[in-house]
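Below is one structure; the comments refer to it alone.
Left out: one protein chain. Kept in place: all the others.
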Amino acid sequence: MEAFSDGVIAILITIMVLDLKVPLATDLRALVPLVPVLLTYVLSFIYLGIYWNNHHHLLQTIERVTGGMLWANLHLLFWLSLIPFTTGWMGENHFAPVPTALYGIVLLMAAIAWWILQHRIIATQGKHSLLRRAIGGDWKGNLSPVLYLIAIAVANSARWISLGLYALVALVWLIPDRRIERILMGTDRQE
Amino acid sequence: MEAFSDGVIAILITIMVLDLKVPLATDLRALVPLVPVLLTYVLSFIYLGIYWNNHHHLLQTIERVTGGMLWANLHLLFWLSLIPFTTGWMGENHFAPVPTALYGIVLLMAAIAWWILQHRIIATQGKHSLLRRAIGGDWKGNLSPVLYLIAIAVANSARWISLGLYALVALVWLIPDRRIERILMGTDRQE
Amino acid sequence: MEAFSDGVIAILITIMVLDLKVPLATDLRALVPLVPVLLTYVLSFIYLGIYWNNHHHLLQTIERVTGGMLWANLHLLFWLSLIPFTTGWMGENHFAPVPTALYGIVLLMAAIAWWILQHRIIATQGKHSLLRRAIGGDWKGNLSPVLYLIAIAVANSARWISLGLYALVALVWLIPDRRIERILMGTDRQE
Partner (left out) sequence: MEAFSDGVIAILITIMVLDLKVPLATDLRALVPLVPVLLTYVLSFIYLGIYWNNHHHLLQTIERVTGGMLWANLHLLFWLSLIPFTTGWMGENHFAPVPTALYGIVLLMAAIAWWILQHRIIATQGKHSLLRRAIGGDWKGNLSPVLYLIAIAVANSARWISLGLYALVALVWLIPDRRIERILMGTDRQE
């Protein structure tokens, strides 16, 4: 399951580069229209990097893979697979309102898919779930959808605030999920 | 063999996203022509997900990889590799009759390739084959080609029935092959 | 090394599908110009499948990976990576002489790269090399370059003979390298 997910995320990250179309002119100004495309690419690269990173930690808490988990995982990958499309639409249109809102909607759906995957794993592990203890209150997981919703709502009137919120959520998650890391290492020590 | 197949299926899934071409306009109506493309993408995503999922279970029953299996596996991957093409043709032409029939033909060939792979594995395992017991009557495997054939036959006169049949087969398979899972776990317990 | 090579070959196989461009029309005749493209795709798919298959067997004979092997392997992957380009050029131009000759040249270079990789591995293993015994006279490896050379030479005057020779070499190799398989199993039994 990890190899397949790693593969899909690796391909999605590199597919986005294809939107950086080689310009015909060869002076520096030829790169100017590519700046918003590049900035969006960086943002989406970080988002996919975060998902890859946390996915890596998440799967380490799994003891037994069930069919339900495989499908919850595919569901997550489906929403992630739409990120190159929304990245391209938003980047090539200088952050127009509708593409900017759609970018947030796909991120929101991916966040929900992540939440479902997490709770499917917890459900399998029973009440002493390692993962449940690891995520605890999960303030990051609760905060992100709220910020996405605000970003989607204001995309029409204040798209720069939307972009700022997308960047903020990325920043919040940039720090890898040390909670899971810590609990996992604590378990190792007890064994 | 699993890593390679996982890789190919992961790439096929993500290659289909490239057919979701970024529209030039930036209003919501710009997304309307993409709706059939997106729906077909979802359907093909689920089909490839099913193959990946069941492939995963199937390979767990293999004890020894033979050259014949490698080629039966490549044969399956060949038909799966045509899915992005038929997906694009059907989705971009609002489910026109010929593309809709071709979509079914490729699915049918993939189902036959799957059947061949399954029987190659069973042949290697002898009469006490774990896999043979696991699949049992294999009503799903027998039903799917029949439904595909009906869908192909009626594509010209009633393409919505064809699409409904494709969706129905996907639904039937969505439930992961618990038969193999159960037998595998039973074996584990006996050991 | 195997994971990386598997990845590259998997991507090459699926990149070729992108040359099957979705036609605008939706009737059966729209598929006619795609027939040579599809045939070339099938041929190249089989070639890459053969390399993947034999590569799989080859790497099983390696006991220690050296820097030289890594580079000999990359050299092989370089020539294989040109196959989608020559496949597209030949297929989209109805087997015109120059593209047909170039197709053979790339196959020839890949065969030479394979030979180099094989001999690098044998050189590391010393005179009791498992691989040397396994390949023995290597008539397939010796015959293929000769057939490629003939195919390249006659491409201008008799391109159908060239194509026939490419298909013949593929056929000769289609049978997986049982020699290596046999020797490997013999070794296992002795241990």
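In this document, chain identifiers A, B and C correspond to the written order of the chains, with residue numbering beginning at 1 in each.
The rule is simple: a residue touches a chain if its C-beta (ideal position, glycine included) is under 8 Å from a C-beta of that chain, and two chains touch if they have at least 3 such contacts.
These numbers come from a predicted model, not from an experiment.
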Touched by the hidden chain, restricted to displayed chains: A, C
Touch with the omitted chain, as defined above, among A:L20, A:L39, A:V65 or A:I105: A:L20
Residues of subunit C in contact with the chain not shown: 1, 3-4, 7-8, 11-12, 15, 18-19, 67, 70-71, 74, 77-78, 81-82, 84-85, 88-89, 92-93, 96-99, 102
Where the unshown chain meets subunit A, residue by residue: 2-3, 6-7, 9-11, 13-14, 17-18, 20, 22-23, 26-28, 30-31, 42, 45, 49, 52-53, 56, 174-176, 178, 181
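In this text, only the chains that are shown with their structure count from here on.
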Touch-based graph of the chains, sorted into line, ring, star, complete or other: line
Cα superposition of subunit B on its sequence copy subunit C - rotation in ° rounded to nearest 5: 90
Shared interface numbering between subunit B and subunit A [over half = same, under half = different]: different
Longest centre-to-centre distance from subunit C, chain (CA-based): A
Intercentroid distance (Cα basis), subunit C paired with subunit A, Å: 38
Centroid distance [mean C-alpha coordinates] between subunit B and subunit A, Å: 27
Multi-partner residues of subunit C (at least 2 other chains): 7
